[in-house]
Every structure is written in structure tokens, then in C-alpha cells.
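Here the complex is missing one protein chain, while the rest keep their positions.
Let's turn to chain A:
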Amino acid sequence: MELIQHLSLGFGVALSPMNLAYCFAGVLLGTFIGVLPGVGPLVTIAVLLPLTFGLPPEGAMIMLAGIYYGAAYGGSTTAILVNLPGESSSAVTCIDGYQMARQGRAGPALAIAAIGSVIAGCIGTLLIAFVGPPLGAVALKFGAAEYFSLMFMALICSSALVRGSLVKGMGMAFCGAIFGLAGTDVNSGIDRFTFGMDGLAEGFDFVVVAAGLFAFSEIVVNLGVSLKREVLTGRVTNLMPTREDLKASWKPILRGTGIGSILGVLPGTGQTIASFASYALERKLAKDPSRFGKGAIEGVAGPESANNAAAQTHFIPTLTLGIPSSATMALLLGALMIHGITPGPQVMTSHPELFWGLVASMWIGNVMLVILNLPLVGLWVAFLKVPYRWLYPLILVFSCIGIYTVNMSASDIAFAAFFGLLGYVFLKLDCEPAPFILGFLLGPMIEENFRRAMLQSHGNLEVFVSSPLSAVFLAIALGLVILMVVPLVRKQKDQAIAEG
């Protein structure tokens, strides 16, 4: 069995003392920032990216991945105890999780969230191991037209599956692509949209955009509202879920894992949409839907599993195709490139120790997370009492120095302030930043593949439909657009999202 060989190689890498330490550091930090509202995994990874330059590539990836799925985990603690999603993907967990906490059942809610997460995380990781190699083999045959259509589909997916209308989502995606244009055109060597600034010759650095859009604008909004936090701490007494809890939860956990895994593989869909979809499904399947919103344990088990499954399966398109399925994944790809590894289907064969080491570390990390989360929940709750006025200067200091160290360029920090302003305006206008950031990342790759495909076909657009795979990707994108225009489907999507 090739798989067993691969996995034993992977565990060999992941179980080395140094890599275990990186994995532990990652999940610990991930849980920490997952618990802290207002600090997300994206910003954390963006800011800490320079700190991993000195590590070996496996260690860096294992740690960054740990931050990522650790945050998906930690976010549920805040959602249940404070009614504040530590991460947007935990927003739906607030609904029933917080109600359970108010009824004195915070312990079982936390436990079910952790159990669901670990099951979903392990199954999701298994899926990476199974689906990765065959998908990578197919992807090796991709040409420019297939890559273009795949990335175009990813953009449409992310535009369609956010709050608000499809047109607005697409506006954000194209807006991101336009900002991605800045810098030297790879084909002709001409500087475009640089406004004569030297600092823009290489375009906007992704860390700059991410810090501005997510860290700075969030700080402004958080300072504007007074965060009222009612921490339900005294009541976390009994962690053990009852037999009825487990009986009610195991099916939602498996269904949530299924939904999350499938949605996670599609590039452009977020973890948030997976958890909302799972919540909507559980409510539809429940014998008594009125219990939802009043502390139904299925409303915690399903979405938390979906969220974590999607967090893991996001790695599938990222690692096998080299296409980031979310902004955070793009940062991980960026980390790979910094270590001189070009993302793409060849990574699995050229760097097997990296791919399989990362997969193996995810199982280990998921187990570490349960140990970290359940017995230590009191410690995490203590962090919730840290006032925001202590937190935001820390975020600012780390962001500013982090941005500066990427290129040692002071103008990058000023650009980040500009993206902070832009991000704030977007937030006030209810424009979701997720499609923007994906457009920013995929834009240059889309342009490159579009130009190459058109060059090969001598300007004939037919090339995008004459290849069956490319046609399928475009058909999925088109289908999604049509689906979103159907009033009934759109209403249901809005309803599902609005319930958070």
C-alpha cells in the first residue's frame, strides 16, 4: 500500500521532536487567537509569517497550519461562553451554544464542540490523504485554459456565497483583482498602476493588504462600539456530556463533517458557509425545529464539525492544485514560496516529506487541541477578560513590525494604512472582504493563464469550452450564478446567513 508508506513517512517527519514542538506552538497560538475576539488566524499568520523564515519548510508549514486549524477550534469557546464568535466561522455556534451556557450547560456544549471538531478534523485530514494524490495527478495535466476556468470558478463561488447580493460579491472580487494588477507585468516587464512609486514595483504585498483589510479596519470598528462581554465562567463545572447529548449529537457531527468536507474542497467557499449550511440542515431535519435557538445541542455539534472539516479539506485544492481556497490558505502558499517551493501538483512528488509530514501533523495537532481545550478551558476564559484597550496596541505593534520585516520597506506600512481605510469603508458598506482578497490573489494568476491560453489558441475564446475539464468548471460557475438569481434559492441563502 502506497498510502501506508506515505503516512509512515509523514509520521516520521511529524513526530520528530522539533516538529512536534512547532505543531504544539502552532495549535497553542491558534487556540489563543481563536479565543481572542478581534484577532483572526489570517492576521496572525500574516504577521507571524516573517518569524517562520528561519525555520525549515516542514516546521514552518506545520506551525502555520496549526495556527489555522487551532483558531477554528478556539473560536467556539468564545462563541459558547461569551456569545461572541472568536472567528466568523463560529458565528453560528453562538446561537445555540450560548443558550446552552446560559442554561448552565456550557460544559457539555464545549465538550461536544471539541468532540465534533476532532472527529471532523481527523476525517477531513484522511480525505486529504486519499483525495490529494489522484487529484494532483489529474492536475498535472492542467493547461492554461483549465487553470483559468478553475480560478474563475473559485472567484464566482466566493462572490456568490457571501452576505448580500451576487453582484456586490462579484464587485468585491473584481475590485481585488484590480488592486492585484499593480506592479510589473510579467509578460512585458512594464510597470502598471504603480503611480511612479518604487515601493509598488513588485505590487502590493499580500501581508500589507491582509493587515490593512483585516487588522487595522477591525480595530477601528471595534473601538467604535463598546464591547460588552458577559462571560459565563462560574458555570463551567461539568464538562461531561450526558448519554442523551451524545446520542443527539453523533449524527449531526457526521453530517456536518460531510457538508464541511465537500464545501471545503470547492475553492472559494469559506468555513463560515459550511457551518451555516450545517445549521440549516440540522434545523430542517429536527423533529422539533423550535428548539433551535434555545440551546439545541445539534446546533453546536453540526456547525462546529462542518467548520473544522472545511478547515482541513481547504488544504486539498491548496496543496494539490496550488490554488488557494481562502485567504489564509494563500498565506500558507506564500510561506511555501518563501522557502523556494513552487506550489502546485508537483509538491506531493517533489517534496513528499513536506506534504505527508503536514498531513500527519494535522492528526497529531487535532489530538493536542482536545487536550489543550477541554481541561484548560478555565485558562482560556481568563484571557477573555483581557480588555480590548490592552489588545489593540499589541496587534498594531506586531502588524507594523511584521509588515516592515517582509520587505524591509517603510512604504509597505503606509500602504497598509491605506488598505485599513479601504477595509473600513468596505465594512461600513457591508462589502465582504473575502472575495476581495481572493480576487487580489487569483487576479494575477488568472491574467497569466488567460493570456497564455489565448496566445495558444490565437485569440479564440473557444479554447475555454473545448477542453472538457475547463468547460465543467465554467458550467459550475454559471450554474451557481443562475442559482443565485433564482429568487427562492437566494432567499434561503440570505435567511441562512442572516440567522447568525
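Keep in mind that, in the parts below, a contact is a pair of C-beta atoms (placed from the backbone, for glycine too) under 8 Å apart; a residue touches a chain by one contact, two chains touch by 3 or more; residues count from 1.
Following the convention adopted for this analysis, contacts and distances are computed from a predicted model.
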| item | value |
| --- | --- |
| Record-based protein name (UniProt) of the chain missing from this complex, from "NADH-quinone oxidoreductase subunit M", "SpoVR family protein", "Exodeoxyribonuclease 7 large subunit" or "Tripartite tricarboxylate transporter TctB family protein" | "Tripartite tricarboxylate transporter TctB family protein" |
| Which residue of A:F315, A:Y392 or A:F473 touches the chain not shown here | A:Y392 |
| Residue, one of A:L3, A:L455 or A:A475, that touches the chain absent here | A:L455 |
| Chain not shown, touching residues in chain A | 50-51, 54, 165, 167-168, 170-171, 174-175, 177-178, 181, 185, 187-188, 190, 192-193, 216, 219-221, 223-224, 387-390, 392-394, 396-397, 400-401, 404-405, 410-414, 416-417, 420-421, 424-425, 428-431, 443, 447, 450-451, 454-455, 457-461 |
